[in-house]
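For this view, one protein chain was removed and the others were kept in their places.
Chain naming follows the written order as A and B, and within any one chain the residues start at number 1.
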Amino acid sequence: MAETTPAIETRNVIKSFGSVRAIDDVSLTVESGIFLTLLGPSGCGKSTLLRSIAGFSPVTSGTIMVGGRDVTHQPPHLRPVNMVFQDYALFPHMSVRRNIGFGCEMKAMPKPEIEKRVDAMLDLIRLPAVGHREPGELSGGQRQRVALARALAPDPVSLLLDEPLGALDLKLRIELQHELKSIQRSTGKTFVFVTHDQDEAMSMSDLVAVMKDGRIEQLDTPQAIYARPATAFVAGFVGAANLIPARLAQLDADNALITVEGRDWQVPASRITTSHMPSAGDAITLMIRPEDVALGQAPEGALTLTGKVADQTFLGGRIHMGCETAGGTKIMIETRPGGMPDADGAIDFHFRPDAVAILSHSEKA
Amino acid sequence: MIKLIGRIALPTYFWIFVAWLFLPLAVMAAMGFRDSNFVAFPIQSWTTDWYRSVLTDREMSASLWVSLQVALISTAMGLVIGTPMAFMVARFTGAIRALLIAVIVLPAFIPIVVASISLRMFIGNFGFSTGIMAVAFGHAVSSVPFVVVMLLTRLNSMSTNLTDAARDLGADDFIVFFRIVLPYLAPALFGAFMFCMLLSFEDFTRSFFLGSFDPTFPVLLFAKLRFGFDPGLAAISTLVLIVTIALGLYAERFSRRRKLGNQGQVTAIGDNGNG
Partner (left out) sequence: MTAFFIWARRFAAYRALTELLARSPGARLFATALLPVAWILLANLAPLVQMLVISFYESYPLAEGTSAELTLRHYMAFIERPLYLSAFARSFIFATIVTALTLVVMFPVAYYIAKGAPRQRRVRLLLLVISPFWISEIIRSFAWMLMLSNRGAVNSFLSFIGYSGPPLDLLYNNVSLTIGVLYLTSLYMLLPLYSALEKIDDNLLEAAADLGATAPRRFMRIILPLARDGIVTGCTLTFLLIVGLYAMPLLLGGPSNTLFATIIGQVFGRAGDSWPLGSAFSIILIVAALAYVGIFMTIVQKRPRRQG
């Protein structure tokens, strides 16, 4: 396999504001052509990391490479990355064409070439007719597309998108998510996308990096992030998660024996998703998604627990229940109706061993 | 009863006030048509000679030319100094900003006579004497605070993302300044330009203490008024008044238009003002 140069690479990047580390030792490699999302709550450092890559926020220490070139000490106007801003930041006094051509103009491209490039971009964003309008005359969605075209026009190594859909309403957001993804595919550009919205991250990305307190908690595909979260924080951030305290009784190469609410249960060792491998006797946390909790007859190998239903909401095809186990753990269940609780509210529920993730206890969010 | 005050008394009072504002000006305009060498009412016979003759009056047109030169020079100085000053203030927040603004607007709080005289003594240190340049300098000192305040208002509405976006697309600071920042400030710059021109053109006290043998129009008018007046003065004053008010109204209208035109964009940026 041929080695290709990563589009973006950060090595041990640290950014301090006084005593606070907004970026805390982040090493991240973004291969060329990838759609990578930095996902996290506000204040987790995702935007700061993006602005550091763009050059707006000089790093305290560490190295930033773009297209194999060290740009750590380069000002923004010399870095071959372009940014799409949440507020579009279109130049209000220039026509759409001038906006899109601005980057090419700065690269001292000949005029006819700029015009051709702008035409191609307008076609790409499917707005061929708005070229001579001013940004103030466009709708929110149109402005966002123009901002995308403007960033793409100078052919950067990578596009940096800072919550670009945040200012749009839900319907338009979803429409633009699809469009963004298809533009990314058709151009083959590397996209680094920042958002706090896990649905957005899941639906668009090749890779998701979940950030917390300036660190990357987990970097993986959306499927893996959801099914095999490395920490309780990740589990909770990308979806609803039940966290059940447990203990690791035995561990061998293939299987782990754990104790949950006084019951022993064997799960495959591969379900240990935490990066800190626990050893026998450690307290652990069992993560299970509400939709993986089932009612009724338990199949072979599944763990059955008993709880009391605290509340339930009927959602048409599904039912949402909040239970409390004998051990005092709250469990959310999302399932098909059936197997209703008996008169005193007690209910049995179960889950399969390949649906859980074993996290180390210390990382409980 | 209360309704009555609101509905009738208040508007009546307002229009009496407006009449009080404009009546003397109307009287002055009318006096310019009096067919006599003396100012007096009632006007029995009318003539347009005064209005025609002032246009050829050497002394008057010379003073208007001096006024215009002073206004242009001082406005240029005011904008060249005031623009970077606004940027400088915009860099700071809190106490430093408040302190900066305090020293910048200081000239507006010094009694004008005192301000003019202190400047006159000060330029003497450098061997400058009174004259057109001294007057222009004095006017620039008084107009800089207004330039700064007007530009700051506009700058505050400008998202830093706008300049960041330009830098991100490969523009260095000079290009950012000329291609992004200046055009964005254009309406405010135009407003400040007109305001400085009007401020300079109408000033008497600074021109009087800093000027020498080439009087500006208000200084010449003052000198003449102290020794009596004739309908010719009323005529020229009326012409100056008309031009001044027309320019002022045009400037107001222009800057208001621009503000409205940009509103869509400004609110779109404003949504994310705290982001």
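Here is the rule we go by: a residue touches a chain if its C-beta (ideal position, glycine included) is under 8 Å from a C-beta of that chain, and two chains touch if they have at least 3 such contacts.
Predicted model only: the values in this text are computed from it and were never measured.
From the options A:9, A:105, A:163 or A:200, the residue with contact to the unseen chain in the full assembly is A:105. Although one chain is hidden here, its contacts on chain B can still be listed: residues 2, 5-6, 10-11, 13-14, 17-18, 21-25, 27-28, 31, 38-42, 80-81, 84-85, 87-88, 91, 103-104, 106-107, 109-115, 117-122, 124-125, 137, 140-141, 144, 167, 172-175, 178-179, 198, 201-205, 208-209, 217-218, 221-222, 225-226, 229, 233-234, 237, 240-241, 244-245, 247-249, 252, 256. By the touch definition given at the top, chain A reaches the unshown chain through residues 58, 73-78, 105-106, 108.
Rule of thumb we're sticking to: only the chains that are shown with their structure count from here on.
Within the complex formed with chain B, the residues of chain A that make contact are 54-56, 75-79, 81-83, 85-93, 102-103, 106-107, 135-137, 140, 143, 150-151, 154, 166-167. Residue ranges of chain B in contact with chain A, taken from their complex: 159, 161-162, 164-172, 175, 179-180, 183-184, 186, 261-266, 268-269, 271-272, 275.
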